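Complex shown without one protein chain; remaining protein chains in place.
Read from first to last, the chains carry the letters A and B; within each, the first residue is number 1.
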Amino acid sequence: MTRIRIATTSLAGCFGCHMSLLDMDERLVSILEKAEFDRSPFTDIKHCGSCDIGLVEGGICNEENVHVLREFRKNCKILIAVGACAINGGVPALRNSFQLRACLEEVYLHGEGVENPQIPNDAELPLLLDKVYPIHEVVQVDFYLPGCPPSADQFFRMFNDLISGNEFSLPRKLLHFD
Amino acid sequence: MMKTDNRQDQAARNTITIDGQEIPFQHGQTIIDAALEAGIYIPHLCHRSGLSPHGSCRLCMVDIVDRKETLGDSDRRREGKIQEETRSRSVAACTMPATAGQWIRNNTPELNEARKVITQMLFTEGNHICPSCEHSGNCTLQAVAYYLGMLDGHFPPFFPRRDLDASHPTVMLDRDRCILCELCVRASREADGKNMFAIAGRGTRARLIVNSASGMLADSDIEMHDLAVHVCPVGAILIKEQGYRVPIGQRTFDLHQVEEIDLGKTIPPEMGQK
């Protein structure tokens, strides 16, 4: 039996959703009997191959995020927005109350204890977007898994539903935004 | 539940029927108050029994069916045994007076879908970042979203820039989360006798303002025990230094469903404290 291929990534997120996924603990074993990971921080594979499921944590805050997200959409049959940040920008979107320039100046020019103040401009650094956006503003999303982070129970439920080909649904007691 | 398929009987008895369940009402009562009293939940955010009806959030929209509809009609329609569409009109249950013989649809897939979209609209126009909100778990907007099975905001968020007012020693106002329900406006005027709040502006620029010469809470007469402070369904009006007394996971809507709270089936400890 071919195993289901899953890719995961964290964009403008904190990897908390990934940590919560790992919180499935021993239940991961049963999932890994039927699934394997493609591009993911768990595998260190750098680019996404053809996958059944893509899990995206985090919103979109820079150009590289957009690029990665598009790679996921292109290669994953089912794309899932995981966690508050992917769904509506989440905590990183708190910066949307300010102009981008003001944020950078606060951090790199006027911040407490800054030495040699300058806004970083290395070619390695991706361009920042004016705001942090939810991923559904850039690609079509098939499912949403809310929570900050979604609990291990939510992940387990979702994997089971998707692997067994059932329609994915969250019971009300598993639904939370925090 | 009394069984009836005759509106005239019902008219004589001063009852209305919601989703096939016949319930009594008192003269002058709105549909929602009659429903809540009878233990029927209709989702709502801008309504609170005892304050004047408002009708702005539109979550409590119900359908009043024009034609006589007998019990089980909706089942038969679903089974394809009834083809014709019943004529109905959508009204806000919180402002529409109950009148004898009304046939009302409330808990239908269509209405709940519309309510979910309206809730998504509220999330979309404000800055509702639940993980960073100290009211998370005690927020009725969130709880209603759970009730309606909302998983995402659907629309592109507006990310408005709104002012915060932390000038007062005990009460603060975070407009990012304000849903313009005007519960605080009405509570202050009608229950506290203070007229502390109002809505200014128009359209999506509408905003909650404070009735003080500087426009700041610090210069207002607001007090921690005012109903206006406690009536906020979201985390827009907050009491300082209390935010995390009850940890996330043990809060009102972590332990209870919104309908249990709104139907008064349980009084959560942290709400009683306020």
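Rule of thumb we're sticking to: a residue touches a chain if its C-beta (ideal position, glycine included) is under 8 Å from a C-beta of that chain, and two chains touch if they have at least 3 such contacts.
By our rule, contacts and distances are computed from a predicted model.
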Complex member absent from the view - protein name from UniProt, among "ABC transporter domain-containing protein", "NAD-reducing hydrogenase HoxS subunit alpha", "Phenylacetate-CoA oxygenase subunit PaaC" or "CO or xanthine dehydrogenase, FAD-binding subunit": "NAD-reducing hydrogenase HoxS subunit alpha"
Displayed chains contacted by the hidden chain, counting the whole assembly: A, B
Option from B:Val117, B:Ala166, B:Met224 or B:Leu255 whose C-beta touches the chain left out: B:Val117
Residue of B:Gln29, B:Ser212 or B:Gln257 touching the missing chain in the full complex: B:Ser212
Residue ranges of chain A at the interface with the undisplayed chain: 60, 62-64, 66-67, 70-71, 73-74, 99-101, 104, 119, 121-131, 133, 136-140
Residues from chain B at the interface with the omitted partner, ascending: 53-59, 61, 90, 92, 95, 97, 114, 117-118, 121-122, 124-125, 155-156, 158, 179-180, 195, 197-207, 209-213, 215
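Following the convention adopted for this analysis, only the chains that are shown with their structure count from here on.
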Distance between the centres, which are taken as Cα means, of chain B and chain A, whole angstrom: 32
Partner chain A, residues of chain B touching it in the complex: 123, 127-133, 136-137, 142, 145-147, 149, 151-154, 156-157, 159, 161-162, 176, 248, 254, 257
Chain B-facing residues of chain A, complex: 81, 84, 87-91, 93-94, 96-97, 131, 133-134, 136-137, 141, 143-146, 148, 170, 172, 175-178
